[in-house]
Structures are given as C-alpha cells and as structure tokens.
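Let's turn to chain A:
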Amino acid sequence: MKFMKALSCATVLAGCVFSSASAADMTVGFSQIGSESGWRAAETTVTKQEAEKRGIDLKFADAQQKQENQIKALRSFIAQGVDAIFVAPVVATGWDEVLGEAKDASIPVILLDRTVDADKSLYMTAVTSDLVHEGNVAGKWLVDTTAGKPCNVVELQGTTGSSPAIDRKKGFEEALKGHDNLKIVRSQTGDFTRTKGKEVMESFLKAENGGKNICALYAHNDDMAVGAIQAIKEAGLKPGKDILVVSIDAVPDIFKAMAAGEANATVELTPNMAGPAFDALAAFKKDGKEPPKWIQTESKLYTQADDPQKVYDAKKGLGY
Partner candidate 1 sequence: MSMLGLYGKRLLPQFIALAIILGLVSIAFPGFFNLQIQNGRLYGSLIDILNRGAPVALLAIGMTVVIATKGIDLSVGAVMAICGAVAASTITAGYSLPATLLITVGVGLLCGLWNGILVAILDIQPIIATLVLMVAGRGIAQMVTNGAILTFNDEGLIFIGSGSLFGLPMPVVIWITAGILVALLVRRTALGMLIEAVGVNRRASTLSGVSTPVLLIAAYVLSGLCASVAGIIAAADIRGADANNAGLWLELDAILAVVIGGTSLLGGRFSIAASLLGAMIIQSINTGILLSGFPPEFNLIIKAAIIVFILVLQSPKLQGTLAFLSRSNSTPKPAESKAK
Partner candidate 2 sequence: MQTDLDTVLSANRIDKVFPGAKALNHVDFSLRRGEVHALLGENGAGKSTLVKCLTGAYHRDGGTILLDGVEIDPRDTLDAQRLGIGTVYQEVNLLPNLSVAENLFLGRQPRRFGLIDTGAVNRKARALLAEYDLDIDVTAGLDSFSVAIQQVIAIARAVDVSGKVLILDEPTASLDAHEVAMLFRVVRRLKARGLGIIFITHFLEQVYEITDRVTILRNGQLVGTRDTASLERRDLIAMMLGRELAAEVHDEAGASKTVDGPVRFQFRDFGRKGRINPFNLDVKAGEVIGIAGLLGSGRTETAEVMFGARRADSGTATIDGQAADLSSPRAAIRQKFGFCPEDRKTDGIIGDLSVRENIALALQARRGWARPIPRAEQDRLAAEYIKALDIRTTDAEKPIRLLSGGNQQKAILARWLATNPDFLILDEPTRGIDVGAHAEIIRLIETLCEKGMSLIVISSEIEELVVYSHRVIVLRDHEHVAELTAAEITTESIVNTIAGTAKTPDQISAAAGAAAGEIA
C-alpha cells in the first residue's frame, strides 16, 4: 500500500498533495441517485449537514436516476482530484471501468445505501443498512408486543422482486419463526406507495371479515403504512389499537401517525449514511486504517414511547 501511494505520488502529483491534507479541508465528491423519494432527499440533506459539521468541502452531483450521469460525475470528480468519492449507485452493474479509473487515481470510493456488482477491491467500503435485519427488528417488536396471544398479520410488500421487498419479508418471517401465535394471513404488494397501500389494505379488510380477523399490519415501508392507516380508519376501525401497525423507514409522517396513536412502531432506515462514511474516511486518511468492506448502519426501533412528536419535529426539516 505504501508502495502504491508512493507510486501514485510520482505520477499524480495533485492527488498526493490533497491526500496529505488534514480532514478539515478535504474535498469529497458525492454522486447522488436523484430525489426520487423523501428518504433520498433526506439523505442528501443529512450528507450535506454531516460534511459541513466536519468542515469537508462536498461536491454534490444529482444523477437524475441515470447511471451515465453518475459515471460522468465520477470522471469529473477524478479529474478534479477530489480526496474521496461517495456514490449512491442507481444500478448494481456496469461500474468496473469507472471504479478502476478512481482506483488508478488513488481516490477511495465509498458506496452509500446500495452496493454494486464489482470486485471488492474497486471500492473502499459500502455503508448500507441491513434490509433483512430491519425486517427482523420489526418482527421481533411484534413478537414481543403480542406476547404469545394469537394474532393474524397482514403484510404490505414492497415492489415485487425488489431487494428491500425480498429482504424485509425474509427478516420479518425469520423473526416470527417459532411463534405459532403469529400468522401471516395475507401478503400483497403495495408498490411502496401510499395509494396502493391504501387500496390493498382496503381489500385486506374486506377479505378478512371487515378487518375483524386482522390483528396487525406489517408494511415494508412507512408510506404504505400511512395509506393503510387511512383505509383502516375509513373501515371504522382504530389503527394502532384494533390493528397494530409496524413498518420500516421512519419517515416523519409515520411519527405523526404514532403521535396520534395510529401507528405503533417503525424501524429506522437512517438517512445518515454519510456520517459513518466520513468517519471511516477520516480514520483512513489519518493512519491509513482500511475500514471493513461493509459498514452496517443502525436499524433503530422507534415506538410510541419515543416521543414521536419530537422525532417528527426533528426529522421534518430534512427534506423527507
């Protein structure tokens, strides 16, 4: 590694100068996917906040859902000789070449939120949440809350075939294993949207004796839960009481519902992927300590006991 560095010092002078500078005046390029969801917007906001907190100069590029834009942004970062590149990859494949270019320029690349299908040596680390673990946390909460009482669960899946939908379902089912009182009676996709969440929940309610057979709802994201809560209310039932509601993501609106007693729990998919990434980068720049290839973010469980109104107020400004 030392040898590599020396070699690159000889060839790429600029990079060498920058990498010897302290964390305070580091320049980091961040290629964001776009702003396709509230969570994504919050991630952008938090990343900017975290950079500012550390005095890092963040160069931000919005790829508008296009990989070619991301590749262009990465090449431009390399040309500018930034100290590190953060990228939230829009797709998993097709990264080898541009990551190779970054490696040749000795610019460490950190993946945020999603991983890529490329050789692990091409990037320094990936900061992501563990989707299976998130489902697991949600499931555990339900197991603990029902405490052995029989409970029919309906599940609102994410977009069919997407990895969050597969993994969050898997984690949840794992947590329920061995607890025969909990039974998933219906499971349908709500496409991660409020509209579909509401529509599908309406059909669940009709299909399960007006909702009287349903004891809990597990939604793969908060948006579907918010839609479903409305459907439960319109069916004349009390969400949060007649039907327990647990979901994943921890977007502000679910805290509003929790504050109103209409939702019970949510598992946070933190928008702060950049914080751990900056920490790992600083440690690496300081003493050359390579971080592990995967940094797992915390999947924090929020319940009504966590002062949801306060969390809502704190989160609402993040651009969700």
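For this structure, a couple of remarks:
In this section, a contact is a pair of C-beta atoms (placed from the backbone, for glycine too) under 8 Å apart; a residue touches a chain by one contact, two chains touch by 3 or more; residues count from 1.
A quick word on the picks: all candidates are chains of the complex that A comes from, given by their letters.
The shown structure was predicted, so the numbers you read here are calculated from the model rather than taken from an experiment.
Applying the touch definition to chain A and the options 1 or 2 in this complex singles out candidate 1. Contacts from chain A toward candidate 1 in the complex involve residues 34-38, 40-41, 157, 160-161, 186-189, 191-196, 198-200, 202-204, 206-207, 223, 226-227, 230, 234-236, 253, 319-320.
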